[in-house]
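Report on one structure; see the data block that follows.
The complex appears here minus one protein chain, its other protein chains still in place.
A, B and C label the chains in the order they appear, each numbered from 1.
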């Protein structure tokens, strides 16, 4: 009876609500609507040597059958370890090994996908029948719900990065997948026709003028030489304060992101360059195309060199530095296109300390 | 040594990958990319009597201060119980009680929000200075990042439904919140000016022609009489096979969803009407505005009557029946606008058994 | 020989250029690129009594056959008399008489067309199979390249205004015309289904959600009662300084102009109201739906009463006054949608003399 007197009627109401699968907003509003983005995701950095070594090992172990088709080692953000394949809350990155003569049969899925070639050449990707050969540094699109397959006509192993919006589609419960009836989709036209159609800046074949809603991009292979040249030319101008010399990969028929949902960006940092800090809602997976340097994320320094991968969570301060003697190139994918579609993108400049965070600690994997 | 022989080298590789925060795609691809949407969310139905009773109790207990401003009982989907406030993976619904003389101070947040009035009148909402009075059946918008406050000039308690895209914004890590400097935002023009500006079908004041990108909707209160009349007129035509007579609430300046991310729909089911089954990627929270009937969801029958709430998860078969003697009205919110923006919406018609699922069981809360 | 000395070599060059169908820009630049719009078009006003009398006469004379189908008297701007049917450089207005039992066979043309009902009822218009009955004050759309026919099931003569962008299409050399294979296009659904589908403000049937690019408008009849009510409600707010209480007719699925190229507007001027002067690039044809007053155009006063038509040329100052004892209603069509598409619309406010032009003379037809 005295116990009874001690019962807080609000607590009792909360318990009753819980029983009835209801909740008391007066207790939990702060969890649902936060002043700034809150989440459990943390930054992380993976060394290339570690990834590569495991990947080559998988090449020895997985030699035939369905498993070989999936010979991919992917980033598993330790702060999101219950979510299989999440590098960020929205994005996935895998590193794939394809051996000469191997085939990844034609299929399609509602996830968008991009490929960034890390090592080798001679492999090809076919997208809705457009066949393109992959060389180091190329960005190849296999947009959501397009039929695509890969093969390898070369003589050496090929390694590339797969970027998919696995988390985005998972969170939105929109995953669909289909295998094509045949192993490969019939090839249309000449190989690399997509590149031949878009070989000039600011011009578009008249055939791509009509009856197009812009999806998917008719250009599916963005060659490295071309992107590198663009950055070198751009470096005659003022760099972006936060990202140095940087370009987005775009769909040439509408100027939008090359993949409709996955933003792709290449940055070039001059030797000694140290960019100013800022933060934004969209999250990013970085792959160091070439060079060495560091990125300070919320006060922690992540040192990187060629091949490494690292991730920047939403609304985390970050700034980049190049400590090498040559230009550093950072390739990255992000979920900015979706954030802008839905109106949730925000950005804030780091104003304190002349725009540079104080480094509190150095990341050790 | 004999142990050593037993170690599967692939298992060992998997363990090493796990240590290095990497993952083996050959083991987990099926979890990331599924043939059809897979998720843990289940349907559920909440009886109005239960909700209302708890809400009134909270009105007795929370009488002053900050907690009273949040006098809201919300749906907590038992299948998503670790995610506070999730009725679906993207949407939240709360039932709010505002007593005469109370005020909810002006604030804004990046979540979109709608209000659907269940009981009472005399309360008002102010959106960026536009003041509108709320009556039963009205839909009132407080779009993302607009300043809004509520007050109550009437004499009886008011109850309304709040619909926010809490899960959507949470999953995308985009929550921002700000309190306005003062308790209320200064009122512009006359109360209900928004309604006076849009009092005709198919016409728009010339002042709303210029310099508008369509966000937010200049019309913030969609009166019940008007929507009811629209449905009665519509009922002279063929009903939609899946939803009966149904209208979307739209922004009159661009024809898009009234709230840019939260779809709002009102359906009218004639007595005896039983719609055909279908499923789609977008999820839905239903509130029974009036009437009695049932919804069959993936073979389970959910019986509803006036005031009840229920949810339909992504990619679940569903069909509706009206067992009452009068028209039934179902109000619902959904995440279809976002699904369409990002290109993930799909729909499938239930073809078997003349379009009607076999009912395997009847839901009991 | 002495003559020869007198020849200006520049004049000689000009002559040679002319012979070779070339021109000297140094002589003519000022004609091509002017500081402000220059054109030969002037304002004009037509009295309703005059139009109506001639129209009824034509009804007596044209009783059978193809000519009866075209029983239309149109405005011929005297300043554009070499351009058949030009009321402005872009727009045409005709006043049509349809007698009971008559039919205008189904056809389509690339000109956009609107109908505004002046007298009578019982006639109908069918647009791509949607049939709608016409009553006084209704605006009925027959958008470019849609099949349309008219008939008359009533007992009294009907008179309506036809508005087409004849000049626009002529100048752009884009006129196409086709007769339908049969006299009438098969009617779909119930008459006035278009009105039943859009009977509520801010709501849209879900059937009109999918697979629509917004052209043509699914709503084809904008009822007068509805528009009048919208203006009465609007009159609780501040009037537009230049146009009083005014609404544009819009396509409810995209918020754009009801006819994609021909803007349609209804204005209400309160008794005694005198609006401020301004000018814009788009031109306008006005029809006085009801009331009496005047419009000052570039310093000349045009006095109007019920039924009259008048035109405002591009870039002409204009202001309106209501001298009657009741609200005046002005219906108008304009080419603003095209001007905005192509980026040529400009507007300037009349600042002198408190915004009111000095009246230099009064127009006499």
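The rule is simple: a contact is a pair of C-beta atoms (placed from the backbone, for glycine too) under 8 Å apart; a residue touches a chain by one contact, two chains touch by 3 or more.
Quick caveat, the model's predicted, so the values are computed rather than measured.
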> Omitted chain: which shown chains does it touch?
Replying inline: A, C
> Which one touches the absent chain: A:40, A:196 or A:270?
Replying inline: A:196
>> Among A:14, A:34, A:111 or A:253, which one touches the chain that has been omitted from the display?
In response: A:253
> With respect to the chain omitted from the figure, which of A:114, A:227, A:260 or A:312 is a touching residue?
Replying inline: A:227
> So which bits of chain A touch the chain we can't see?
Replying inline: 189-190, 193, 195-207, 209, 214, 219, 222, 226-227, 229-234, 236-238, 240, 243, 246-255, 258, 265-266
> Hey, which chain C residues sit against the chain that's not shown?
Replying inline: 9-10, 13, 16-18, 20-26, 28-29, 31-39, 41, 44, 46, 50-51, 54, 57-58, 61-62, 67-68, 70-78, 81, 84-85, 89-90, 92, 94, 109-111, 144-145, 164, 166, 168-178, 215, 260-261, 281, 283, 313-315, 335, 338-339, 341-346, 365
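Operating definition for what follows: only the chains that are shown with their structure count from here on.
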> In whole angstrom, how far does the Cα centroid of chain A sit from the Cα centroid of chain C?
Replying inline: 53
>> Can you list every residue of chain A that touches 2 or more other chains, as numbers and ranges?
In response: none
